[in-house]
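Accompanying notes for the structure given below.
One protein chain is absent from this view; the other protein chains keep their places.
Up next is chain A:
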Amino acid sequence: MPSVSTGHALDLEKFLKSLKGQPLEASVNSLISLLKRRQIKGSEPCAVATAHILLQVVARSKWHDVDSLLINVSRTGRKLVDAQPNELVIGNIVRRVLGLIRDEASEDRGDTADESASDAPTPTDIVPPTSISQQWSSKRFDSANSVAPPARPPIVSSYSSINPPKSLFHLLSTSPPADGDVSPFRNSGSSTPTWRGNSGQIHALRSEVIDGIEEIKDEISQVDDQIAASAEVQIHPGDLVLVHQPSTTVERFILRAAQKRKFTVLIAMAPPKRHSSTETQHTTFRKKLSAAGITVVNVMNGGLMAYMSRVNKVIIGARAIVATGGVVADAGSAAIARAAKEQGAAVVVLSGVYKLSPESPFDESSLIEWGDSSTFVSFADGPLVCGAEIRTALTELIPPELVDTYITNLGTHSRDHLSSLISDHYKREDADFHIWEGALP
């Protein structure tokens, strides 16, 4: 009886364990199912799962040149994004990996560039040493404190003037379909003959990309710590800090500040849910805080506005940040941010850089994740079930103008700064990877 305590139902942990034992395609499909069934949810688990599965794609799928690898990754990525379109981090991680591959490839391929360029000028062939890398390093220093920068390989961006979608499309349309069912012969004589059979180079590229993905995984796991490093700077003695349904990131942030500062924390509780699991979660947080000598006050959402005039800072953990600076956060935070703005309290958003998305959806309501109706109403309540339409929003979008400061693992940023963060981390040609993939036959 080994599994008396552990259940059978699947979750992130079980999924990661199962990765080794099953074929790649099965893993991808099982992750898609898990995302669709919301058995993996929340931005961090989604990001971790995506990084893991893409690592498997790089390591185990069949590819013999950079282009087919890019296709493999973006195809898998698109499936994942479609499975859970509301979790922007999935797309972010896919873009990061795509960018990583392009970088590594352009480094390796510098000498062979002219051959393939004649046939299909891929964006990776052009290596303009633009000012981006300088921007990167300068930003590293102007961030408020010396956060250890994520150990990424230096970006040699292909952020260039060439028209990437066109060349990409051309590239993809001449390429074989992704994954294992590719016949190795179909590609012979196409755009990248020099890469075929050059197993040494492929091997090197593979291991470098895998290293890069491992670094992304490390980055995700270190985000909370790195964000917490800014805590002392942000929270001043005597502050009255309001947190809304604190995520672990926010909890770590507050606890770090509590080591040095004396302040008061208001916790905006989740609305009275039927399951009280969040309640217990917050109690451990409260205990830790009071152990550190911090005054903690629990406030129900409804009574919150009365306190707002006294609050100095509102700290919100983001689920994702869109390109405009709008923040996808737990339902209820938008009202708090609005109230804080009216009362002049600073709104601080905590988020890992990996949650920052280059997407900026036209229809903002499409970002909102709607949950299970039984969150607030019991299914056993017949009249209510039959007579009322019940909608439970899990997330909502905080408009960018309500947010004062964004704190990421790279430091403190203003809204205007976000666009340069985005261009640092994502390549323009990958921005719409899920759309151009979809346009293919």
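The working rule: a residue touches a chain if its C-beta (ideal position, glycine included) is under 8 Å from a C-beta of that chain, and two chains touch if they have at least 3 such contacts; residues count from 1.
Please note the rule applied: contacts and distances are computed from a predicted model.
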item	value
Per UniProt, the name of the complex member that is left out, chosen from "Translation initiation factor eIF2B subunit epsilon", "Trafficking protein particle complex subunit", "DNA-directed RNA polymerase" or "Dolichol phosphate-mannose biosynthesis regulatory protein"	"Translation initiation factor eIF2B subunit epsilon"
Option from A:S30, A:S68 or A:N301 whose C-beta touches the chain left out	A:S30
Sites on chain A contacted by the missing partner chain, in the whole complex	1-5, 7-10, 14, 23-26, 29-30, 33, 36-39, 60, 82-83, 180, 274-275, 365-366, 370-374, 378-383, 385-386, 389-392
